[in-house]
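For this depiction, one protein chain was excluded, whereas all remaining protein chains were kept in their positions.
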Amino acid sequence: MSTQPERKLRYAMVGGGRDAFIGSVHRRAMALDGQMELVAGALSSNPDKARASGRDLGLSPERNHGRWEDLLADELTRPVEERIDFVSIVTPNHVHFPVAKAFAAAGIHVVCDKPLVHTRAQADELVRTVEQTGVVFGVTYNYTGYPMVREARELVRRGVLGELRKVVVEYNQGWLATHVEGQGNKQAGWRTDPERSGAAGAIGDIGSHAENLAATVTGLELEAICADLGALVPGRRLDDDASLLLRWRGGVRGVLTASQIAAGVENDLRLRVFGSAGSLDWRQENPNELVHAPLDGPKRILTRGSPWLSESSRRACRVPSGHPEAFIEAFANVYLGVAADIRARLAGVAADPLAADYPRLADGVRGVRFIEKTVESAASKLKWTPMA
Amino acid sequence: MSTQPERKLRYAMVGGGRDAFIGSVHRRAMALDGQMELVAGALSSNPDKARASGRDLGLSPERNHGRWEDLLADELTRPVEERIDFVSIVTPNHVHFPVAKAFAAAGIHVVCDKPLVHTRAQADELVRTVEQTGVVFGVTYNYTGYPMVREARELVRRGVLGELRKVVVEYNQGWLATHVEGQGNKQAGWRTDPERSGAAGAIGDIGSHAENLAATVTGLELEAICADLGALVPGRRLDDDASLLLRWRGGVRGVLTASQIAAGVENDLRLRVFGSAGSLDWRQENPNELVHAPLDGPKRILTRGSPWLSESSRRACRVPSGHPEAFIEAFANVYLGVAADIRARLAGVAADPLAADYPRLADGVRGVRFIEKTVESAASKLKWTPMA
Amino acid sequence: MSTQPERKLRYAMVGGGRDAFIGSVHRRAMALDGQMELVAGALSSNPDKARASGRDLGLSPERNHGRWEDLLADELTRPVEERIDFVSIVTPNHVHFPVAKAFAAAGIHVVCDKPLVHTRAQADELVRTVEQTGVVFGVTYNYTGYPMVREARELVRRGVLGELRKVVVEYNQGWLATHVEGQGNKQAGWRTDPERSGAAGAIGDIGSHAENLAATVTGLELEAICADLGALVPGRRLDDDASLLLRWRGGVRGVLTASQIAAGVENDLRLRVFGSAGSLDWRQENPNELVHAPLDGPKRILTRGSPWLSESSRRACRVPSGHPEAFIEAFANVYLGVAADIRARLAGVAADPLAADYPRLADGVRGVRFIEKTVESAASKLKWTPMA
Partner (left out) sequence: MSTQPERKLRYAMVGGGRDAFIGSVHRRAMALDGQMELVAGALSSNPDKARASGRDLGLSPERNHGRWEDLLADELTRPVEERIDFVSIVTPNHVHFPVAKAFAAAGIHVVCDKPLVHTRAQADELVRTVEQTGVVFGVTYNYTGYPMVREARELVRRGVLGELRKVVVEYNQGWLATHVEGQGNKQAGWRTDPERSGAAGAIGDIGSHAENLAATVTGLELEAICADLGALVPGRRLDDDASLLLRWRGGVRGVLTASQIAAGVENDLRLRVFGSAGSLDWRQENPNELVHAPLDGPKRILTRGSPWLSESSRRACRVPSGHPEAFIEAFANVYLGVAADIRARLAGVAADPLAADYPRLADGVRGVRFIEKTVESAASKLKWTPMA
């Protein structure tokens, strides 16, 4: 990491107040490298809680808002040299759309959590807005920020695996193996509620990460899917288990599974890519390693920070190999990518593509379509061949 | 392992001559515990090669046959105290049916390799024959012989996982990632030839192991499947890659994958079972461990031979924990199970179920149906939801 | 992590300028949780480089110094509400002593990198100074900040392992396997130079981490040692490989190895503790796991963030289990501990011991003695029994 830029980017946060899990992750990710500072916020849909949360974080009273609409209005009154450079949206899913649309329409750069929005119509509308104002728009598919994911993407691009043949991606968690939403778990509450989470449960919450990871690393495009969704915990209203057969363009096969009822499993996102000349295997719970198994030699354990890795991967590192980096650092890499793009805009230059490396609006839109199509496919019974 | 029995069981082998891979594995498995001896054989479909192979193994000339029909005829002329106790059939798949049927019809106990036969009609006919003569009939789904697979089965039976919810089984190999059948590889030759291997390639060769492992451990019955089969290596005539969505009776979901084009992977058979109270994870390449992840505590690494394992698992061990046992030992356990059943017959007593623990004819029949249904399901295009 | 404190602690940094590796780690660790801000510095022994480095970091010109003496003098002129709360010393080893002594003597809290100083005389003098002024003094034995190290310490304290019997700690790196100090590597340069690194090479640089980790987790005190030190790379002036037999008080045995010529190894710090009732195993390269092997049951894989862990361990976490935390987060935990102690002083209350959990001056002093005694022991030839 070379010389530091001259000033920190200023950001506001919408959502992420007291008791929220992911808001503090975003803030830590932005704080880590000393390139961004929180200057304003509307940190909860509950105005009192929003302001209390802002006080915890040291926001000045005049930029600590109870409603995001007030935050936006206030920022637009401020001079550019004081105004936020971007907004970070970390609310429950159903709030993403109005906030993202309003800030983008106002010409403010946006980072929005995933899944982007609930419907393709919303996604399309957001695309139109962003096309009009030309703002930077990042989506925090945070797993793509891991250096070894970037190495995997690079190895595929270079053809090290030969022709791709099969892509297997799985994301297993166990935290919804019981009906915790009935026991006051807030995270579970909104994720299993169709009003706030959309038509999809596990497939939206974590299946979308799996889809994005596979697509990012392979560069492939899905052609068709065949999905099985289940709400396996009694009383649950949205799917908590998903299994899909995949057909990628070019005849590549695939399997995607996403489950939140995998009892005893923590956060096991794993991607395997098989090609004619070798395969790759990466697991989020051991993120500093990438296993490359060539067809004609022993497995190679590629490790973060090694000098023989690609520049794309090495630039995503802060400490030498053997000194592990993890979840927050990967998250921070996504924000660094957005920041590089914003800084390039501020400087009026083209962004360095190796620096401005982050999931774009198009990733978010594709994710929305993936979720919709999965729900549609799961509704069809024609797929099944009875064994009897 | 307690006191040794008074005499070795005598067996003949059909198939398994020079250059065959699996025949020598069967013979070593039978030799390991000193309970069985090879006394006769018809070791190849090529009579000259058969006899040469028999000479290598020290068969006496009068019991070293060029054709299996001669072997059977000769054995039937011998007095019972000299006659083989059972036949082991290790030919390519298409020969299983006539040999198994003939020996079973003649009242000789049979051990037959998997997949059992090519068609359900053949399977049904074999069942009728065995019902008539009442012979012992084992099928060498050898992976069920691993002590930790038996522990997994026992844990499921005892309800340690609670209600089962999802079963994920995968079997990946890479040895068919190139067109080796076009380069003189004999093993690949018959496995990719519809005449000798049946309508299925990878799904028959290794998918059947995956199905059997999952069904054995969970005790579940498949209700419906949705299959995608591909012949991904150019020029290949049978599937080399299979992915299936599974529905087990009782609402249990599942995924089965079997691939022989997983470049760089060796023999990665893995089973995961998820229940309401925990999960299990077992991998054949690390067979002495079984990971049990309970819902409410840390993962436990169960290891072969530990005193806290079930009797079923401990009886399948020869050496203390930490002294690994592996593929051949597991294979031998299947044969020990068959031998216990045969010895019980010889003694006129009921077999000890913990000793006579081996895959039965019903397993083989179910496997044939599974393969047929998979091929049928794969032919249907209705399953796919296009992404466009 | 509960409500945020009202203001950030202000700190100055000595050392850690451009090209330094560890300075940016310290800064990121302090930035991560939003509780500390860099306000002043003397970032290099080279005044020009010091100031350039401060500009990179956005220091205001009047607090961006070329010499640490100027930094200290300037701070002492400032009003308390503006003055730094503490100094972070991240220079090469030989500079630790004068800086730490001067700031401590001036009543400013200190965080100093390890190994603390070069000699026991210096250590003793530092102790006297700190006793006089009563400042908070932390030493960045950063590996003790890992949540699973804290869990290990807690399990030992609770007696889960029974009576301790053997402690094996090893720290292997490979980056000095060639004569990189002769090829312009700055990190290697000062670490292999007796003037700047002291009488010890690997044993000081990483052996001291191993000693501290073992002592911290077990609470044991070394009674006697028997050391073998080698400078195995031709031309090297300080040891790059160390192996020690250990005797801890109470009859506990031990082995400590530290090597920087372990070619192909990255940063493999591992601690194993064996007691009468079980053992623990922790590896820094996989820091989110702690293996607990009880005498009478299967191995348990304890993972960071699990609800069944001790409060000491859980409070050191930022994200849920399965979302790995790593090197920088552990480093940050050491600083959070120091900050909790400083805040308690500022508030005039006793610090919460679970919060003010960090390596103290006594750890640093013990480390200096360990290094001195190791060098002394290694000089003795009496230990060897010839094989001939």
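Letters are used for the chains, namely A, B and C, taken in the order the chains are written, and counting of residues starts over at 1 for each.
As a working rule, a contact is a pair of C-beta atoms (placed from the backbone, for glycine too) under 8 Å apart; a residue touches a chain by one contact, two chains touch by 3 or more.
This structure is a prediction, so every number in the text was calculated from the model and none was measured.
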Check the whole complex and report which displayed chains the hidden chain contacts.
A, B, C
Which residue of C:24, C:243 or C:333 touches the chain not shown here:
C:243
Which of C:105, C:127, C:199 or C:277 sits in contact with the chain that's absent?
C:277
Sole contact to the chain not displayed, among C:54, C:115 or C:174
C:174
Filtering A:157, A:196 or A:300 for touch with the omitted chain leaves A:300
Footprint of the hidden chain on chain C, which residues?
161-162, 165-166, 168, 174, 177-178, 221-228, 230, 232, 241, 243, 245, 247, 251, 253-255, 257, 259, 261-265, 274-279, 292-295, 299, 369-370, 373, 376-377, 380, 382-388
For chain B, which residues lie in contact with the unshown chain of the complex?
1, 3-4, 6-8, 18, 21, 24-25, 27-28, 31-34, 56-58, 173, 175, 265-268, 284-288, 303, 318-329
Touch list for chain A against the chain that is not drawn
292, 296-303, 306, 308
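Keep this in mind: only the chains that are shown with their structure count from here on.
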Would you kindly say which chain has the C-alpha centre located farthest from the C-alpha centre of chain B?
C
What whole-number Å value describes the gap between the mean CA coordinates of chain A and chain B?
43
Per the centroid of Cα atoms for each chain, what is the distance between chain A and chain C, given in Å?
34
If a residue has to touch 2 or more other chains to count, which residues of chain C qualify?
303
